[in-house]
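Following: one structure in structure tokens, then a few remarks.
A protein chain is absent from this complex, but the other protein chains hold their places.
Our next item is chain A:
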């Protein structure tokens, strides 16, 4: 039986759409290079995460319903953000009239790196990226979606982004002192607890800097936006790229 090619719906978080279109483009191009059939359903809005994490999950019915309508017919939904994927899976309010759509979407939605390793079964990618790269583990991707083993747990270590990046020619994967400490972004936490948020960000940057990292990468632009905001303000030379940008650039 010949299987027709699966349709992938590209889910682009609102702040990526608005502030980091290059990350969305890289995600799209990367998936296309790997032979996927991808489309971006127009009319996407924010998934509602900032609202829900601030304690207003009950006000996100409308945006959740809208999301499910847009994406329900796809075979897979892929997003360059662990955080937003986790939100869709765990914090959409239960919609009694859309139970079917909700469970279908939950089974088919993937963060980009896990889609590559778990669905496309990419073992390693061929390409070159001769830089010292430090990886910032987004907490929602790490402990929510289990994109890597967390340092607290006694399990066999793994890291899906590392699996994809480490074999790129010339790429030097830098081991940090605190491999998966939070950067302090935390959505509205970044403004309600500004002092702590910034201190946490500075401490993460310090870890990268002291290991001579050239490029900080990660799977969530929200963390990277926060870290870059501090780095830029302090005149640091660190550069920031989403994993999708590195992969797309390396294999072209």
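The working rule: contacts are C-beta pairs under 8 Å (C-beta built on N, C-alpha and C of every residue); 3 or more make two chains touch, one makes a residue touch a chain; residues count from 1.
Simple rule for what comes next: contacts and distances are computed from a predicted model.
Taking the options "Dihydroorotate dehydrogenase B (NAD(+)), electron transfer subunit", "Lactate utilization protein", "Anti-sigma regulatory factor" or "Putative ABC transport system permease protein" in turn, only "Lactate utilization protein" matches the UniProt protein name of the chain that is not displayed.
From the options A:9, A:48, A:127 or A:218, the residue with contact to the unseen chain in the full assembly is A:48. Within the complete assembly, residues 12, 14, 16-22, 24-25, 28, 39-40, 42-46, 48, 50-60, 62-63, 66, 91, 139-140, 142-144, 150-155, 178, 181-182, 184-201, 203, 225-226, 228-230, 232-233 of chain A touch the chain that is not shown.
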